[in-house]
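Every protein chain except one is present and positioned as in the full complex.
Here is subunit A:
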Amino acid sequence: MPDALYLSTAIGLPYLGALVTALLPANARRLESWLAGAVALLTLTMVWLCYYPTIAEGGVVRAEIAWVPQLGLNLVLRLDGLASVFAVMVAGIGLLVVLYARYYMSSDDPIPRFFAFLLAFMGSMMGLVLSGNLIQLVFFWELTSLFSFLLIGYWQHSAQARDGARMALTVTASGGLALLAGVLLLGHIVGSYDLDRVLASGDVIRAHPLYLPALVLVLLGALTKSAQFPFHFWLPHAMAAPTPVSAYLHSATLVKAGIFLMARLWPVMAGTDAWFWILGSAGMITLLLGAYVAIFQHDMKGLLAYSTISHLGLITVLLSLNSPLAMVAAIFHTMNHATFKASLFMAAGIIDHETGTRDIRRLSGLNATMPFTARLAMVAAAAMAGVPLLNGFISKEMFITETLSASTAPTLLHSLLPLGAALASIFAVAYSLRFIHGAFFGPTTGDMPHTPHEPPQWMRLPVEVLVFGCMVVGILPAATIGPFLDVAVRSVLGEATPYYSLAVWHGFNLPLVMSLIALAGGALLYRLLQRHLNAGIDGTPLLRRLDGRRLFDRVMVFLSWRFARTLERLLGTSRLQTQLRLMVCVTILAAVLALAPHDFGLGVLQLSPADPVIGLVWLAGSLCALAAAYQAKYHRLAALVLLGGAGLAVCITFVWFSAPDLAVTQLLVEVVTTVLLLLGLRWMPKRLELAGSGRLLSRLRRYRDFAIALGAGLGLTAISYATMTRVSPEGISRFFLERAYTEGGGTNVVNVILVDFRGFDTFGEITVLCIVALTVFALLRRFRPAPESIGVPDQQQGDVRNWMMVPAVTMKLLFPLIGVVAVYLLLRGHDLPGGGFAGGLMLAIAILLQYMAGGTRWVEDHLRVHPLRWMSAGLLLAGGTGLAAMAFGQPFLTSYFAYADLGWLGKLPVASALIFDIGVFALVFGATVLMLIAIAHQSVRSQRAAPTPPPAPQEER
């Protein structure tokens, strides 16, 4: 099925291109632009290949790629007339922008990043317009926001670019969130997120009680993206982006995404009063406001940005009118606007590039110095103003016709439409004139940073292509754009497609008169404003107070600073005690709530006879645990020693109940924990006995905490007792016991479960361990100890060299022995107690002993452990074992088991799970050592940082 291939290529290729471009060297400008251009061209070809013959005949190309078919989640690609118009704009203008950017971008800029982001953005836009599933559409929608953020902030060194990018992201991504909510509502109403099903259930949607919330949420998404009032303010600030980005994102693609969404959902959501009122008022205000503000912009790109806002408002008004003819005009104007606005942005970029400024006040007389560019820009600006024989004229005339025919409706907004349209047209003529007259006419001696001259031929080519398009469509609309427009319109309106005529001359009628009045009025207005504009005052008259940016900043400060702080103060705490108290209390509450409905009684199983020995051990162990808790606050070392005693009691208990596996692991963990805590104790600040610690209030607090602790402990005891005195339900343990050898090839069931039956769990756990170790490492790199604990400890002040000579030698000698036991534990783990986890811990202890015996410097001079390599090797080994099973056509992590014949050595059982276990071993070892070494290095570091006292005598060689 080639169509599916074409569609997935159209989305996948730009992303692939982005990935490749990002990896190319920074100085390969030529190669990168060729690559990006080829990708854009191929993408365009893909759309073209789908277009004929299916789409051209009114069909729909649809491809499903199974993703999670069990949940009905598939990647659905769908191309129809409307989508293909947008797809051609995305890929076609993308191609021109790549060509343009090749000459525009300076060699100092990191080119790979630019093209990578641009291509990734192109892929996201393609994904957005080709989505056949609403959730998928929202996903790509957010991706476009993200990549537009990266593109607008491309010049990271400029604060303006960073702020503009952040603002654009905040506004459009919040809109995206609203859109997601709206789409979820739509899906709830329809019962499916599939676009075809949604498009087929327009009546259901409009009649549903949730229609209004869904409409508001969806439109919030569309209006923020398309920079409609009151969310328009982000677009002018996004002009800090490089000009190719503006030409691409802010004329043809990103801002048109909102238009696309509204057109896409037009058949199912339009046709109601709510639709008209929301879109009509927002669009009308945007249309007038944008056009008015544009007149007073001094920055060429600022002027174009506000003009874009205004034109988007025009399209929104057309979409709001609930009339099929207006829909035709909307799609038509979308295409026209993309062509002339992209070329204008590019022309502005050329002027900026060649003269060094975009300020209309400083530019003048470019008609003489850059004649070609000037004439191209003039034609494009004339199209923007709606001069006859150019494409802007035709769609603008359709707009005026539509507003006139809508004005017969009774409401105020309806009757104001023609007036607004006329006024906006006058403004449009005025700002287009300002663009042309300000830059291209006047004396040739402006105060421009560079002497202006024509750009390279290839840089002008994209502008030429686009302007040529404007003229051809303007003169012969029906013959050129007609068929494509027809297909697009039919894909939206279907049976309801009205008769419309694309012609330059419709006879001498009211719309034509209004167009002519607008041209004359605009020229007059510009003439009248000349003096004010020449004065070069910043800001817009009458609207000086209306600053979207300041409002936005205020909202952001409130939300991210004051509101957040207040919430944090009210709901959060940085005190560990409070957090723990809350956690324990909630846990108790959860247990009580879960157990309350059932009658909680102790079980009925017969107790086994008491064993006095284990009783004694338990007594000692529990006393140790209690004392540890008692001492924990003011006598840390004692608490640590006591914890060791309690741990040992637990360990003996495990052996008593025939779990040697657990006992060994528990013991190893016990040892590592003790040393880890001791390492940490070194850096703890001195304990403070506060003056008021004996007061009544703090005593009461302690009693309360004691009660909580007692409650939690007794509750846990009761639950454990109740569980252990009942017959355990028939679980899965029998399954594991029976199959451990036959299917896992090991007799140690615990280990077989870990590395085989539940191997995926283990894989996840070691990944988490890896992340934790890296986090600890990262946190400790920035660790700044309390000032009083930086210095060398008191005990090291005197000359106490060779203080523990004999133990140190013993510890060093034990290294190989412990290492051998560790490997032994690892290798036999599959059949007898042991395994990768215990082995890894044991080897870590062996290394730890060396650090203790010889000191950091001595160990690292003799033996360098690279924990990160161990960890990554372990993770790769474990993952690779799993993948290897897939290579044999088995599910991930299926283990293989066989006996290897070693000749006279006998037969050796080999399970692929052993390799997995070796991975676990390496990772556990690496992670433990990484954390221990990270703490140990603090001593070396802080002594280097603290000038006095002199380095401790520890370099014993």
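Going forward, a residue touches a chain if its C-beta (ideal position, glycine included) is under 8 Å from a C-beta of that chain, and two chains touch if they have at least 3 such contacts; residues count from 1.
Convention: contacts and distances are computed from a predicted model.
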Practice problem: Match the chain absent from this complex view to the correct UniProt protein name in "Acetoin utilization protein AcuB", "K+/H+ antiporter subunit F", "NADH-quinone oxidoreductase subunit F" or "OB-fold protein". | Solution: "K+/H+ antiporter subunit F"
Quiz item: Looking at A:317, A:382, A:533 or A:663, which residue reaches the missing chain?
Solution: A:663
Quiz prompt | Option touching the unshown chain, where A:2, A:371, A:572 or A:793 are the choices | solution = A:793
Quiz prompt | Candidates A:212, A:613 or A:813 - the one touching the absent chain | solution = A:613
Quiz item: For the chain left off this view, which of A:73, A:523 or A:655 is in contact with it?
Solution: A:655
Practice problem: Could you tell which one of A:279, A:390 or A:842 touches the chain left off the display? | Solution: A:842
Practice problem: Among A:409, A:512, A:595 or A:678, single out the residue that touches the unshown chain. | Solution: A:678
Practice problem: Kindly note down the residues of subunit A that lie in touch with the hidden chain. | Solution: 612-617, 619-621, 623-624, 627, 637-638, 640-642, 644-645, 648, 651-652, 655-656, 660, 663-664, 667-668, 670-671, 674-675, 678-679, 681-682, 792-796, 800, 803-804, 807, 811, 814, 817-818, 821, 832-833, 842, 845, 848-849, 851-852, 855-856, 932, 935-936, 939, 952, 954
